[in-house]
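Complex shown without one protein chain; remaining protein chains in place.
Chain IDs A, B and C follow the sequence of writing; residue 1 opens each chain.
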Amino acid sequence: MIVTLRFFSVLREAFGAGIVEVELEPGTTGQELIELLAANSDEFDALKTVVKLAVNDEYVDPTAVLADGDDIAMITPVSGG
Amino acid sequence: MIVTLRFFSVLREAFGAGIVEVELEPGTTGQELIELLAANSDEFDALKTVVKLAVNDEYVDPTAVLADGDDIAMITPVSGG
Amino acid sequence: MKTDWIDITAEPLDAGEVHNFLYRSEGGGVCVFAGTTRRITGNKSTEYLSYESHISMALKEMQALSNKAREQWPLLRTVLLHRIGDVKVGQPSVLIGVASAHRSPAFDAARFLIDELKKSVQIWKQEHYSNQTTEWVQTEWPDEPAEGT
Partner (left out) sequence: MKTDWIDITAEPLDAGEVHNFLYRSEGGGVCVFAGTTRRITGNKSTEYLSYESHISMALKEMQALSNKAREQWPLLRTVLLHRIGDVKVGQPSVLIGVASAHRSPAFDAARFLIDELKKSVQIWKQEHYSNQTTEWVQTEWPDEPAEGT
């Protein structure tokens, strides 16, 4: 299945892009995606305990099973204001 | 001696003028002036326990002796904002 | 460079200018309070408020309040502006503003300044109601004695 990943700030720079499409095994959970990304990026690995996943603009539990077409944002602690 | 009296809001309307010059006996105190004005105006009489005197832009104690040329403002509880 | 903007004016108050005065490179937090004429108080309908002031005393008192605020909080700039004359419903009669390095002192100092202004600055307001009657707003002195009394 194909999902869209959105990265911001430190993670956007780590992955070199704000939006990427990736193919995942059907049935992949949020936590499995996090581990996959952590294995590919030291910066992500350092933030993996604090990153929250949002699917289609709503936060989801890491146990949630992802679906084809999901728009998945990696939300690190925010720093607006 | 001649002093200037300044009235505002309710007292200005009661006395019909914002600024008036009056002649006082030399040695008149603030409290004596207050009693004099209270005797001439029911509106002032009703406010005489809360009115503060300011001479030349500074609040003075009612026991203060007034002087020729003083600019004396009658300050009732304020209501700005 | 003056760091307090204190004025009593018959002209409309310009909040944009107040913000520009408060945006400083050393600052991070700006808090501005505007008090506007409210249509309804109790069961009465107001058309406008009319303000008068002992201007020279009021300006000194506003400066004293700014000084007190600066003693209590690290402020870069302060603004205290008050209108005299007629102020229609929905228009501001008073603008208070402070700039500080952080937001907490900005909020606390602005709150202090408007609270104290209402207690001590020599300004009086008259309600002009929709039914053509008028009324000077009656208040009492706060419990704590004002300076000099």
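Things to note:
By definition in this document, a residue touches a chain if its C-beta (ideal position, glycine included) is under 8 Å from a C-beta of that chain, and two chains touch if they have at least 3 such contacts.
As the structure is a prediction and not an experimental result, all values here were calculated from the model.
Partner chains of the missing chain, restricted to those shown and counted over the full complex, are A, C.
The missing chain, though absent from the display, is touched by one residue of A:M1, A:V22, A:L36 or A:V60; that residue is A:V60.
Against the chain not displayed here, chain C makes contact via residues 14-16, 18-19, 22-40, 89-92, 101, 103, 106-107, 110-111, 114.
In the full complex, chain A contacts the hidden chain through residues 6, 8-10, 12-13, 50, 52, 54, 57-61, 73, 75-81.
To be clear about the criterion, only the chains that are shown with their structure count from here on.
Centre to centre, using the average C-alpha position, chain A and chain C are separated by 49 Å. With centres taken as mean Cα positions, chain B sits 75 Å from chain A. In chain A, no residue touches at least two other chains.
The multi-chain contact residues of chain C, meaning those touching 2 or more other chains, do not exist; every residue touches at most one other chain.
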